[in-house]
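For reference, the structure discussed in these notes is given below.
A single protein chain has been omitted from the complex, and every remaining protein chain is retained in its original position.
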Amino acid sequence: MATLQLHNITKRFGDTEVIKGIDLEVNDREFVVFVGPSGCGKSTLMRMIAGLESATDGDILIDGQRINDVGPADRGLAMVFQSYALYPHMTVEGNMGFSMRLAGVPKEERRAKVLEAAKILQLEPLLDRKPKALSGGQRQRVAIGRAIVRNPSIFLFDEPLSNLDAALRVQMRIELARLHDELDATMIYVTHDQIEAMTMADKIVVLHDGVVEQVGSPMALYHHPRNRFVAGFIGSPKMNFLPVTLTGVSPDGVVIRLPGGGERSVPAEGQHLEANAPLELGVRPEHLVLDEQGPLSGQIKVLERLGGQTSLYVQMDDELITIMADGDVAYRVNDTVRFGFAPERAHLFDAGGLALQSLQQHPLAGLTRHDNRAPGSPSEEPA
Amino acid sequence: MTKTRASGRTVGGLRTLSLQAPAVTLLLLWMIVPLGMTLWFSFQYYNLLMPGMTGFAGLENYQYLLTDPALWAAMGNTLLLVGWVLAITIVGGTLLAVLFQQEFAGRGIARVLAISPFFVMPTVSALVWKNMMMHPSNGVLAWLAESIGLPAVDWFSSLPLTSIVIIVAWQWLPFALLILLTAMQSLDEDQVEAARMDGAGPVAIFFFITLPHLKRAISVVIMIEMIFLLTIFAEIFVTTSGGPGLATTNLAYLIYIRALLDFDVGTASAGGVIAIILANIVAIFLVRMVAKNLEE
Partner (left out) sequence: MTTLSSKTAAPRSVSGWRSAQSKRAIIAVLGWSVALVIFFPIFWMILTGFKTETAAIADPTLIFSPTLESYQAVHARSGYTRFALNSVAVAFGSTFFALLIAIPSAYAMAFLPTKRTKGTLLWMLSTKMLPSVGVLVPIYLIFRDVGLLDTRTGLIIVYTLMNLPIVVWMLYTFFKDMPKDILEAGRMDGASTLQEVCFLLLPLTLPGIASTGLLSVILSWNEAFWSLNLTTSKAAPLTAYIASFSSPEGLFWAKLSAASTMAIAPILILGWMTQKQMVRGLTFGAVK
């Protein structure tokens, strides 16, 4: 059992406020990912949870206990560092057993625990090696192993995959997800990579400039971003944005005038808006469809054929619009294309960047990673 | 940078202070006490041979020193010594660094031999040069000169300051070489190759790529050598004792004569103050450059 609560956490370095009052709730056994561009404060936030930085203001609670003044080793946490931070002068076994050595655990007990963790991570043949003699992926596993032996109630991961090559990263991602199921522990994971966030998280916390932009399941963030920043940050390739004008509001949604003159009705809440208010339309590249009758058009500037898919970069006024199209489209560079979108796939943002609330909840928006499993699978816990 | 700084703000501040206290306190004492005393003495009548004559001298020590031709001779010798040794070691060190940067058989050993003089204690190098190299009748240089039919040079009587310059340059050339060679190893090979693709020959590469890259290392060498060369002492002490006449007396040696041979503490202290001022003019630049380096 481990829950974590943050109440109004603030961090100032000198005069600059890096974390600006964050409230957050992490449930037991949840896999929470902090994601955001570099400099958004996600690592600082994690280091405060770890106890490596002190919070300027606010409370950090683990299982309801305020732990602001508890030392990092006594919070019941373990952390996996971006650089792995393995002790280069100790063997794998020495690395994994160091915390127990400091705590005065007898040798045999230490060895047993290390072996147990090594088994989970398939590190047994490497126990006598020094970190220098390990590959990147193996080092990563040792770092995780060092965390496991401490039997923490919460695991902290600080961009643990960023030093691995692409193929290994995918593999470790899967392994981490498996580990989470196996250990049934609460995990907090920091990354700047939205794909890692989407694939692993039960709950994503999007951070930007020291503020939480949105908290929610991956699908909720994808389908119902709360504002323009989240919409642009989650999803790859990035969402397209076009300036539009509000022309009318009805119970079915809002009517907007597109660049080029066409009108469309989008199912979103717009009762509070004035007529002719400038809005921004957001449509993901994968939701734009090539359509001879479509309301939008532009000239293809670049065309990337990936085989199964083709990315079109289309110039529309001042904007370069990305369209993910079928792999077999016959267009060429400099062709003019018409395209459109399904209204329920579109997002609207007001002048302040806030999303207009959608009138239709996406059916998968409440889904978490665990719901992907078939009911009754072995590690599924009864609620 | 910001991260590290902040973590030690509250508790760390105190801890930092207590951990640094011994080093800071000792250095502070080591600097302030003698400095203060030197300043104080420089305004006093204080001669160990004349215990009766004490009291405030005002600027008299300085006046005496500044009107003493020995001071100006010593200043001139100091500047000549520093200037020549700097010129020789910087130019020579740069060229040698380029040479020892090239691949050749046994380069490692050759490098080690070439930097060795820097590790030889000054009294040894001075005496080896004075006796076995520069001795007018039995020295190696005399023998070399005679074997090609030239008259032997009596180095220390006819070219006293030049001899000192040679000895000191021999000691410090390896220093310049060592630093510049290290700096050269950090030169990006891609940059050199890019220049070569742009059509630069070896000479152009040296002037447009290597030398600019070495600029900072060269200025560091200049300043550190200046600090040490301003107060060259042992080499003069064991070879010429400042002579003949005042020909090889530099500021450091003059202060030594005044203080420990003439026991004139007041005048020696005034000389010390002058030396400190001279050194500090150099030091300001060095400290500023290292400070810039700390920012990065």
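Order as written gives the chain letters A and B; numbering starts at 1 within each chain.
Just so we're on the same page, contacts are C-beta pairs under 8 Å (C-beta built on N, C-alpha and C of every residue); 3 or more make two chains touch, one makes a residue touch a chain.
Small disclaimer: the values here were computed from a predicted structure and weren't measured.
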Among B:Leu79, B:Val128 or B:Ala247, the residue in touch with the chain that has been omitted | B:Val128
Have a look at A:Val33, A:Met79, A:Val114 or A:Val314 and name the one touching the chain we're not showing.
-> A:Met79
For chain B, residues touching the missing partner are 4-5, 7-9, 12-13, 15-16, 19-20, 22-24, 26-27, 30-31, 33-35, 37-38, 41, 96, 99-100, 102-107, 109-133, 138, 140, 143, 170, 173-175, 178-179, 182-183, 186, 196-197, 199, 201, 216-217, 220-221, 224, 227, 230-231, 233-234, 237-239, 251-252, 255-256, 259-260, 265, 268-269, 271-273, 275-276, 278-280, 282-283, 286-287, 289-291, 293-294
Chain A residues that touch the omitted chain in the full complex = 50-52, 71-74, 77-79, 81-89, 98-99, 102-103, 146, 150
